[in-house]
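Only a single protein chain was left out; the remaining protein chains are all shown in position.
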């Protein structure tokens, strides 16, 4: 079964400066807290090892995402583009923006699209000045993305911002309602607000849900899966959030979850491909 | 087993102008998203068919509710009263109000009660100008209802308003605490905030919970049922929210849920009768 990993951060270029690589001890503690063992490729920061791990579980394609953040560390679109180019066909690129200036952000988006980026990410609570997903600063940007039919990956789950309020899906729901033709995927699945994001996705057919590692034996896991086996079968997107969890072990665990075979297929491949408009 | 359906919208008069009948395609998509098939009576807008469907599952009585809304469409109290009169013994009527002017709203209530209405509904987020359940505009109205011992059905679940914040039970909890002698039933069960509304009902003995269709294989289903089998056995109220789900199939599914027989009996009949002070 061919698999797309919707959130993977390879041990290359700017990613190596992010906390998840620069502070390996912190990352491994996080991984172990989930009950998993760190990936050899993460510990050794080895791209060849990661490619082996991907191959071992048929992850044929990974989505890599730029980032603008003080806390987590930033990764430039240039670095992301360079990685995609270096490993042809292996990765798709999502562009980061700096929301501080709307004109500059829109220029960033247009430049990225011209370069082959397949989408844009917004990480409201992770920006140097944290904001909520419905911040006015972001509305011209959402409008631009909707008008150009560019999908957006919004990271509003887990440690999405300075505190728990940044993962509450209320603001995300407003955005999804105000831009009904904007395709939105929520990374980290707005965890821990599981019932709430499932409601949002039930109400808003433009919302895709990608809970990645926060599915792993965490509260809400059964609810995410019930939705993925029901109304969300076409909008649930598999991801690992590697290197925070080991890509190989997490994928092996995921594919054995009790989803109907046709839904599993969609969740690990087709939904991501449809969302991004790619066919890897 | 005789059953009262606490939320039913027959295909008659003003209901036919509501989105749920005027846009059948939208309604059927909603029904199918839940994993159910639209009711023949809904598709054909046939009252004789609905009466057959009710009879087939021993739904001997239905509660029908007026509405003041731009988005969903409005149904006048006059229409509701006419339906009740046309089908004697078959339905009880809940009056809508317009909260914009408190004196007019109170006059509406008193007129409705004089006409035989058995309760009043408040739908804060669905009004032309959406408000929260604890809006000051509503407090004189709640006070009037409490003073006259009139039960109120508050709709603060599901798509209760412009966004997810309108279903959060925090405001509802304040109302229940501020009017401890006001009997309140929450329609759509404040879904998706399931743990939270169960807490509110645990704390406030004047709160009845009626999750209707949002129980159907949705997150929180098991928690609603556990409560209905425990402390909430006397305050859990069955409803279908027909025509959004097929009354017959939904009722057949519900009566097989793992509630103790004595609790099932209460949930599908006695609790609604007690709440409204009726004996159909």
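Lettered A and B in written order, each chain numbered from 1.
By definition in this document, contacts are C-beta pairs under 8 Å (C-beta built on N, C-alpha and C of every residue); 3 or more make two chains touch, one makes a residue touch a chain.
These numbers come from a predicted model, not from an experiment.
Undergrad: Decide which residue listed in A:128, A:180 or A:219 touches the omitted chain of the complex.
TA: Going through A:128, A:180 or A:219 one by one, A:219 is the residue touching the chain not shown.
Undergrad: Return the single residue from B:13, B:102, B:144 or B:226 that touches the missing chain.
TA: Spelled out, the listed residue whose C-beta touches the missing chain is B:226.
Undergrad: Among A:15, A:91, A:193 or A:231, which one touches the chain that has been omitted from the display?
TA: Only one listed residue reaches the unshown chain, and that is A:193.
Undergrad: Of the residues listed, B:53, B:146, B:196 or B:212, which one is in contact with the missing chain?
TA: B:196
Undergrad: Extract the touching residues of subunit A with respect to the undisplayed chain.
TA: Counting only subunit A, the missing chain is touched by 33-35, 158-159, 162-165, 167-168, 191-194, 217-220.
Undergrad: In the full complex, which bits of subunit B touch the chain not displayed? Write them out.
TA: So the residues of subunit B touching the missing chain come out as 169-170, 173-174, 177, 194-196, 198-200, 202-203, 220, 223, 226-227, 230-231.
Quick note on the criterion: only the chains that are shown with their structure count from here on.
Undergrad: For subunit A and subunit B, let me know how many angstrom lie between their CA-based centres, rounded off.
TA: Distance between chain centres, rounded to whole Å: 38 Å.
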